[in-house]
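First the structure, then my questions, so here it is.
This part shows subunit A:
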Amino acid sequence: MISGKLFERIESLRLENVTKKYGENFAVRNLNLEIKGGELLILIGKSGSGKTTVLRMMNRLIEPDSGSISINGIDIRKFDPIRLRRNTGYVIQNIGLLPHLRVSGNIGLIPKLEGWKEEKIQERIQDLLNFVSLPPQVFTDRYPHELSGGQQQRVGLARAMVMSPPLFLMDEPFGALDSLLRAQLQDEFYRIKKELGRTIVFVTHDINEAFRLGDRIAIIDNSELVQVGTPQELIFSPSSNLVAEIVDSKRKYRHIDALKVKDLAQPLDKRYILDSGLSAASVLDHMSAEGLEIALVFDSPENSGRVGLTDVMKAVSSGKSLDEALKPLPLFSPETPLLEALLRLKTGGGSIGLVLENDKPGGILFSDRILQNLV
Partner candidate 1 sequence: MILTAELLQATLEHLVLTYTALTAGILVTIPLIFLSLYSARLASMIMRFASLVQAVPSFAVVAFIVPLIGIGFMPAVLAIMLRVLLPTIKNTYIGLFNVDSTLIEASKGIGLTDFQILKHIRLPNAYPAIFAGIKFAAILANSIAVLTALIGGGGLGPIIFEGLTNFNTVKILTGVLPVIGIALFLDFSFSRIEQRLTPEYLRK
Partner candidate 2 sequence: MKGDKLTAWSFNEIFAEIQRVWTSQLLSQRTLEHLYMFAIALFFSFLAGVLIGVLTYRNPRFADPIFNSLNIVETIPDIALLVLLLPVFGIGKTPTIVASILYSILPIARNTYTGLSNVPGEHIEIAEALGLTRREILFKIRFPLSLPLIAGGIRIAVVFTMGVVTLGGLIAAGGLGAALQNGIQLYDMGTILVTGIWIGILAVLLDGAAGLIEHILQVRYGK
C-alpha cells in the first residue's frame, strides 16, 4: 500500500521562483503563485505558454530546474512521487482513459493496487458514476471506445476522484468536447466543484470557461505569470494590455449601455418562486429537496421578498415566521436598462432580482450570471 493520506486538506499550495527549461527555452520562468486551500485556480494562456508544465510539476511528473513547490508548507520533494500522485486527482488534456480497461477498471485501478476489498471498490465505482451522472448499470462494464466524448470525460473525472484526493489538477478537461457539451459539463462541474470543496488547479485556454468556473485566474504568457486575481479584478484593473485583451473587457463592455434586463435575464424557474404564507419549515423542506440556495416569495409587487437557505434555517430553529426572514426583492421590467438594474442590485446588497412581465414573474436576474455572460 503506497498511499495513506498525505494530507486531509490543502491549506496552501505555493510555487516559489519555479523555473523549468527545455534546452535553451524556458517552459516556465520564475513563477511565484500561491493557491489557497479550497479555491479553484485557473491557469490560462496561449498554447505553449507553459500551463501543462506547471501542472506536471505539481505532482512531480517533472521536476523544476530551480525554485520550490510546497504543500501546506512542506516541500513536495519530501514526498514520494507515487504517493503524492495518488493523493492528487489528475484529469488530462485528452481524457486519457486506458483503452484496455472497462469503465470499472479505469476508475478502480488505483484502489485495486491499494488493495481495497472488491466490494468496497465496486461500491465506490457505483457512487462515483452516479455522482458524474452516468447510470452505473449502463456504464460500469463498457470499454472506453464504447463511450461518447462527454461520457469519457465524466469517467475521467470519476477516476480522478476515486481516492478522494484533496487536490485536483485538471488540464483542459473539456478541451476535446464540442461547445454545447462543454457548456453542459461546465455546468455540472460547477455543481461538483461546490460539493467537492477541494482545491483545484484548472488549465484552460478558454476565457469564458475561466470566468465561469474560476475563483481566481492566473494569466500566463510566454512562460511567465502576468497577473493573478479574481475575474472582477482582471476585468476592472488589468495590469497590462495583454490582460485586457485576454479578458476582452473593452469590446464586451462597449455594448453594456445598449443592454436591457430582458437580454440577460434567465428564464423563470418555478422552483424558486414560493407563495407567501407558507411555514418556514415547509419552505426549508422544499428548498432542501430542490437543492436551492435561495428562494423568492411573490404574491404581488407589494408583497414580495427573497430568502436564503441559512435565513430559513435560522427562522425554523428560532420559531420565527417566514415573513420575518424575508429580505427586499428588487423587481425589474424587461425593458429596464441593464446598468440601472445592476446598480439597484448592488445597493440592495443582493445578487438576485425578479423580472416582471405584466405584473407576473417572468424571469430571474443574477448579478454574477450577468458578469459571466458579459465576459
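In this text, contacts are C-beta pairs under 8 Å (C-beta built on N, C-alpha and C of every residue); 3 or more make two chains touch, one makes a residue touch a chain; residues count from 1.
If you want to know what made the cut, all candidates are chains of the complex that A comes from, given by their letters.
No experiment lies behind these values; they were computed from the predicted model shown.
One chain among 1 or 2 touches subunit A in this complex, and its number is 2.
Of all residues in subunit A, those touching candidate 2 in their complex are 2-3, 56, 59, 61, 81-86, 88, 90, 92, 94, 96, 98-101, 109-110, 113, 143-146, 159, 169.
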